[in-house]
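The complex appears here without one of its protein chains, the remainder shown in place.
Letters are used for the chains, namely A and B, taken in the order the chains are written, and counting of residues starts over at 1 for each.
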Amino acid sequence: MSDWETVIGLEVHVQLKTASKIFSGAATDYGSEPNTQACAVDIALPGVLPVMNQEAARMAVVFGLAIGAKINQRSIFARKNYFYPDLPKGYQISQYELPIVAEGQLEINVDGQLRSIGITRAHLEEDAGKSVHEGFHGATGIDLNRAGTPLLEIVSEPDLRTSAEAVAYLKKLHSLVRYLGICDGNMQEGSFRCDANISVKPRSTSTLGTRAEIKNINSFRFVERAITFEIERQIDLLEEGGSVIQETRLYDADRDETRSMRGKEEAHDYRYFPDPDLPPLLLSDQFLDQVAASLPELPEARSARFVSEYKLDPGEATKLVDDRAVADFFEATVKDSPKEAKRVANWINGEMAARLNRQNLTISDSPVTPDLLNRLIQRIADGTLSGNTAKEVFSALWEGERDVDQVIDDKGLKQITDSGTIESIVDEVLNGFVDQVEQYKGGNTKVFGFLVGQVMKRSQGKANPKQVNELLRNKLG
Amino acid sequence: MSLTPEDILKIAHLARLEVPEEESSDYARELSAILDFVEQMNEADTRDILPLSHPQDATLRMREDKINESDQREYYQSLAPETEGGHYLVPKVIE
Partner (left out) sequence: MTISNASPVTLSTLSAALHNRELSSVELTTDYLNRIERHSDLNAFITVDPDSALKQAEEADRSIATGNPGPMTGIPIAHKDIFCTQGMATTCGSKMLEKYISPYDATVVERLKQAGAVTLGKTNMDEFAMGSSNENSFFGAVSNPWDKNRVPGGSSGGSAAAVAAGISPAATGTDTGGSIRQPASFCGLTGLKPTYGRVSRWGMIAFASSLDQAGPITRTAEDAAIMLGIMAGFDQRDSTSVERAVPDYRATLDDSLDGLTIGLPREYFDQGLDSEVGDAVERALHQLQSQGVRTVEIELPNSMLGIPCYYVIAPAEASSNLARFDGVRYGYRADNYQDLNELYCRSRTEGFGPEVRRRIMIGTYALSAGYYDAYYLKAQKLRRLIANDFEQAFAHCDLIVGPTAPTTAFRIGAKTHDPVSMYLNDIYTNAANLAGLPALSIPCGLDSQNLPIGLQLVGNYFDESRLLNVAHRFQIESDHHLQQPTKV
C-alpha cells in the first residue's frame, strides 16, 4: 500500500444563492412545481437571448478574494456544446479559457497538520435542469426549473493525497461559501456538489496515473467512502497487471462501491467557443475595490483574532468561525464582558450547539439571545451561579424566560457562598460518611470527589464548589 | 481537406443528424469541397492577430438580480409535443 501514492483533485459545483437566474429573470427557489420557474430564456425558445446577472459576478469575485486568488478582470463566457434533454439550448453557457477567478488557495487542517491546497480556477456557468426517471412509465420527465441557476465551479489542483484531506478540503470550502453568504450549502438539495478525480501511481515515479472521475457525491461521508473504495479498486487493478480506464464513475452508496457509468458517451467533444451572445465580462478596478471593501472579516483572520484578542484556543476559535452567524453571536455576547470570552465560547460550542443540533435550529433561531447569554455568564462570573445551577437557568431561558435574575430568585438558585453555611454542610457529610473519610485518610484520594459530590447534593448544587473543596481539604487534613 | 465517410458519421453524431451509410461518401465529397474552398483563409498571415469575437470589441452589460418572470408553464407547454404532470417527456434515459 505504501508503494502507491494517491493523487486527488476535486471539482465542486457551488450553487450561488442569487434571487434570479444567471442569464434570465426567473426565480431560483428550490422545490417549486416543475417548470413553473422556467421562462422563455430557460426553455431556449427560438429567438431568446441571455443577459448577465451582476450578483453572480459579485459572488464569484467575493469567493476569489476570499481564497486570495487572482481575479481575471476580463473573462469570457463560452458555449459547451452537447445534447441532453435537461440542457435546453443544446449547449451550456460556461467559461473555458478565461475564467473569472484564477489561482488561489485553501488551507486545510487534517489532525493538526496544516496544508495549503491550490485552487486552479473558479468559473461561472449555468446549471442544467433535472431529469426524472421514475413515474413516467418508460419515459423520462424533464423539469427545467433548475436550468439557468448560477453555479460557481471550483477546481482544485491535484494536491490532495488522502480521502481525509479531501474531506477536510470539502468541509473547509463548504464552510467558507456559507460564511461568505454566497451559497446555502444544502447538499441534499444539490447546492454543493462534488466530483472527485482520482488516480494512483507508484511512489517512485513522477508521471501521474490515469484518473477516473467520480461524479456527484453529495455528502462528506460518501466522499470519504467513494475515494477510499476507488483508491483500492485502482491499486488492485494495477497490481493485477490491468490498467485504469479514464472514465466517469458513480458512487453507489447502498453497495459502497463506484461503478462505471453506462454508455460510451465518455469522449465528449464539447466544441467550446466564445459565446457570441455575451461580450467579454470586464470588471473595473472600482468594482473590485467595492467588493473587497464589502468582504466580511474572513474566517481565518477572525479565528486568529479570537485567539489573540479573546485568548481562546485555536480549536475553540475555529469552531466558532465555522458559521458566520455563530461567530457574530459570540462577539455580540462578549462585547460587554470580554474577560469571559472563554466561558462564552464554551457555552456556545457546548450547551447551545447541542440544543440547536437536537432541535435542528440555526443560531438565529436561538431563544437565548446574546444579551441573555451575557447576563447568565455574568452571574457565573460574579459567583451567583455555579456551573450546575447555570445550566438550570439556561434551560429556563431556552424555554422562554427572559429575566436571568428573576429565574434565579424564583428557583432559589443563588449560590451559597457563606462559609458558615457551607461548613455546616461539610460537617454533616463528614459525620454521615465515616467510612469514606477513613478511606481517604488511608490514602484513597479518589473518594474526595465522592465527598464533594455529597456536599453539592445536600446543597442542591448551590454551594460554591471552590469553597467546598477548600473546606473539605482543610478538615480532612 | 479530405473527409472520409467515417468522419462524416462522427460529425453527424455530434450534431445529432442522420446520414445513411450509403450517402456518407457523397456527403464526404461535398463537405470536403466546401472545406477546400474555405482553406483559402490560409492565404492570410494571421500570426500575432487577436481573434475578433464581437464587433467593436464590445463588453458585457449586467443586470440587477431581480425576479421579473412569472409562471407561464401552461402557455409554454402548449407548444410542446409531449408533456405530463408539468414535465417535458423524452424516451427514458438510462444513467
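Rule of thumb we're sticking to: a contact is a pair of C-beta atoms (placed from the backbone, for glycine too) under 8 Å apart; a residue touches a chain by one contact, two chains touch by 3 or more.
These figures come from a predicted structure and were not determined experimentally.
Asks: Have a look at A:Pro34, A:Pro50, A:Gly185 or A:Gly461 and name the one touching the chain we're not showing.
Replies: A:Pro50
Asks: Across the whole complex, list the residues on chain A that are touched by the chain not included here.
Replies: Those residues of chain A that touch the unshown chain are 40, 43-52, 79, 81, 83, 85, 88-91, 140, 142, 269, 271-273, 276-279.
Asks: With the missing chain put back, which residues of chain B would touch it? List them for me.
Replies: Contacting residues on chain B, toward the hidden partner: 3, 7-8, 11-12, 14-18, 27, 30-31, 33-35, 37-44, 46, 49-56, 58, 60-61, 63, 72, 75-76, 79-82, 88, 90-93.
Throughout what follows, only the chains that are shown with their structure count from here on.
Asks: How many angstrom lie between the centres of chain A and chain B, each centre taken as the mean Cα position?
Replies: The answer is 40 Å.
Asks: Within their complex, state which residues of chain B touch chain A.
Replies: Spelled out, the residues of chain B in touch with chain A are 14, 16, 53-54, 58-69, 71-73, 76-77, 79, 82, 84-95.
Asks: Would you pull the chain A residues touching chain B in the complex into a rising list?
Replies: Against chain B, the touching part of chain A is residues 18-20, 24-27, 33-40, 43, 45, 51-57, 76-77, 83, 85, 131-133, 135-136, 138-144, 250, 261-263, 269, 271, 274, 276, 278-282.
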